[in-house]
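All protein chains but one are shown in place.
When the chains are written out, they are named A, B and C in that same order, and each has its own residue count from 1.
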Amino acid sequence: MKPNGIILKLDSPDQPGIVSKIASYCALHSANLTEFSQFTDHKENKFFARLELDTSRMDVEDDDFINGFGTLGRALHANWHFRKRPYKMRAAVLVTKTDHCLNEIIWRTELGEMPLEITSIIGNREDCREIAEKHGIPFHYIEMDGELKAAGFEKIRDIIIEEKVELSVLARFMQILPDWFCQQFSGQIINIHHSFLPAFIGANPYRQAYERGVKLIGATCHYVTSDLDAGPIIEQEVRRVQHFHTPADLMRLGRDCERDALAKGIRYHVSDRTIIDRNRAIVFPD
Amino acid sequence: MKPNGIILKLDSPDQPGIVSKIASYCALHSANLTEFSQFTDHKENKFFARLELDTSRMDVEDDDFINGFGTLGRALHANWHFRKRPYKMRAAVLVTKTDHCLNEIIWRTELGEMPLEITSIIGNREDCREIAEKHGIPFHYIEMDGELKAAGFEKIRDIIIEEKVELSVLARFMQILPDWFCQQFSGQIINIHHSFLPAFIGANPYRQAYERGVKLIGATCHYVTSDLDAGPIIEQEVRRVQHFHTPADLMRLGRDCERDALAKGIRYHVSDRTIIDRNRAIVFPD
Amino acid sequence: MKPNGIILKLDSPDQPGIVSKIASYCALHSANLTEFSQFTDHKENKFFARLELDTSRMDVEDDDFINGFGTLGRALHANWHFRKRPYKMRAAVLVTKTDHCLNEIIWRTELGEMPLEITSIIGNREDCREIAEKHGIPFHYIEMDGELKAAGFEKIRDIIIEEKVELSVLARFMQILPDWFCQQFSGQIINIHHSFLPAFIGANPYRQAYERGVKLIGATCHYVTSDLDAGPIIEQEVRRVQHFHTPADLMRLGRDCERDALAKGIRYHVSDRTIIDRNRAIVFPD
Partner (left out) sequence: MKPNGIILKLDSPDQPGIVSKIASYCALHSANLTEFSQFTDHKENKFFARLELDTSRMDVEDDDFINGFGTLGRALHANWHFRKRPYKMRAAVLVTKTDHCLNEIIWRTELGEMPLEITSIIGNREDCREIAEKHGIPFHYIEMDGELKAAGFEKIRDIIIEEKVELSVLARFMQILPDWFCQQFSGQIINIHHSFLPAFIGANPYRQAYERGVKLIGATCHYVTSDLDAGPIIEQEVRRVQHFHTPADLMRLGRDCERDALAKGIRYHVSDRTIIDRNRAIVFPD
């Protein structure tokens, strides 16, 4: 990752001269645009952008630049978000039994592929404790069976808040989140669903795929909303399957889809490459 | 295509020694196995196979060999089917307005990529008449709007029977087939559905995909049964899409999926590489 | 294709404020930026951009706007190119025997997928005359065997100039172009090479791929330079192959790669989505 500078994400009603205004504000203070991605939704009359700025020759402090942007942002009726580099986004990974997605995230994080810091791994089973401890990441076991579920999610909320977690990753976490949780952390929860949504919504999608005799299986990485498996899609992956693949084979091939799609989805999110717009995600890929 | 010899397709209850028995019958008459594909469904206890036989050194006539197999076939409680090479499977292509799938089929047929002879193109619109005539294929315009629909399908049936058509291809044919038609030509109708089934069943799947914000779109080639869009899947294709793709872009990218999936599906069918088993298709690809 | 407005392509040394300056010039005259793609090569200190402008509310005529940009362009030491929409890029397609690439280009052009007008098809064999005539496109047969080759390329040059051709597509044209021809039409000739370059340079790549036992074959669409098969790559496609595929199968699968890669490459070029930079092509895909 390029270590310094600032990332700006912005969305607003579309309007003439908007690129010029944003770029001029940057140029005014010698913030050099090193990457500029933009999308105009002509049907909805909306403007979306992501900018990477080299601030090494800027004539003011980063915070001064960021604060000063507010005047323009308000004039544009925009939503905007700045992030100063270098940074690491603090994340909690929620798991149940299987560890392939967790392993993938840890591996890519340790390799420095994305600016992520896993502050804790939270499990409603003990299965992933060992991998957490091997990598020196705190593991929180939280019982969630039956009546304990409601209290469990409150405990998770406390951990998220206490550890200043910005992103919660559901890495094959086999519990349905309560509405209040989805709403409190809206836009901050990423799930990997083990099917090519919207096909095979709900439980046991590989079994469903096998019964249907599909020739491709997939996985979908999406933001979590209170509407199960219907949140904005960030990334999808598929693998080819044939008649001789058993449900166990589909699970094996599906694991590869899940790891790929989740890793990419997280990468885009922590690099501020996603903007949620109603029920879809604008993604500026790298 | 290899020009001579015999293709045998067979399915039966699984049983010990079945490969040996089939191969021995072939060897007995010096029919040389040049390709042998087999699948055993251990869960359902079923056996499926496809054989290509070089008959150039066989000690009997082809028909004698084929007839003689019946004794073994019955002993195995099998369904089986022989085809003598060279052959061209006679097909009717049903269309409405768009011609990209039709064009693809004609092109691959003319190139000799598959043993297919398009005996007629049947349209419930006149749009594809020109392309049919350019390639010297008879075009039948059949009105199917409103009350004419029932009679229209009877006319199509007559054409199919009269022309000894073995395969009907729905190449973006925008009419729902009546039950009696699906049943009369069961296993002989191939459709291209313009979505990645079972996602986006029904009308206007590209619009549905756009609204859902998916990151991959697809097409599904399947056998037609009376249950809409739920017949055995032969082939599926996907293309990556992004937030900036409009429904028109999805249609454009979808056309490429449709051409690919349909061409492969037809290829597998006319090469006797598919066996329908309940609601799935066993496909031995080449 | 969006029908109106202006496309601007530009490359220049990178410099602070460049986006701001370009966008401000547009905003100054109420040219609305509907699409803005940009790439900064930090290593080479170069800036590349492509802009789509909605000019419906512009305060001057298109040509006035375009001419006025020159002052800024020169100040930026830029190369730039404007194109007014709607337009159709005039193209000649050069062929020898096989017609699959030609067929693909004609089909996509007729469908309106890209702003292309095929003004002529030039063949050093007669094989493609029929398809040209079916589609009402003039066919020029030019003998190029042996001593006729040099004169043949002069005739092709004459056709290109006379017909105001902006793009020459080598659609499996089996003749090596002379240096003077490559230089005269530099950046205006696109070739499809039937291998995954830089593997299998030169003749008979499918045979080479078969002998090497590769598991993927490909095709490469690239600009033609005088260095054989080494020009800037626009697009590449691959297909999976297995041990049982014969050289004839590789040719069949390769045809699909070639059609895809060439169609995309042409699409990017005629949409002004490519910028040639030394030996590579910057491509802003859609």
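Basically, contacts are C-beta pairs under 8 Å (C-beta built on N, C-alpha and C of every residue); 3 or more make two chains touch, one makes a residue touch a chain.
Just so you know, these numbers come straight off a predicted model, no measurement behind them.
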Contact partner of the left-out chain, one of B:S20, B:Q183 or B:N204: B:S20
Candidate in contact with the missing chain, chosen from C:A132, C:L197 or C:L262: C:L197
Listed residues A:K46, A:H100 or A:K155, member touching the removed chain: A:H100
Hidden partner interface residues of subunit B, rising order: 16-21, 23-24, 26-27, 30, 32-36, 38, 40, 42, 57
Hidden partner chain, residues of subunit C it touches: 39, 43, 196-200, 211-216, 218, 232-236, 238, 242-244, 246, 279-283, 285
Touch list for subunit A against the chain that is not drawn: 100, 103, 107, 111, 113, 134, 244, 249, 252, 256, 260, 286
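In the analysis below, only the chains that are shown with their structure count from here on.
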Chain centre separation (subunit B, subunit C; CA means) in Å: 36
Interface hub residues of subunit A, defined as touching at least two other chains: none
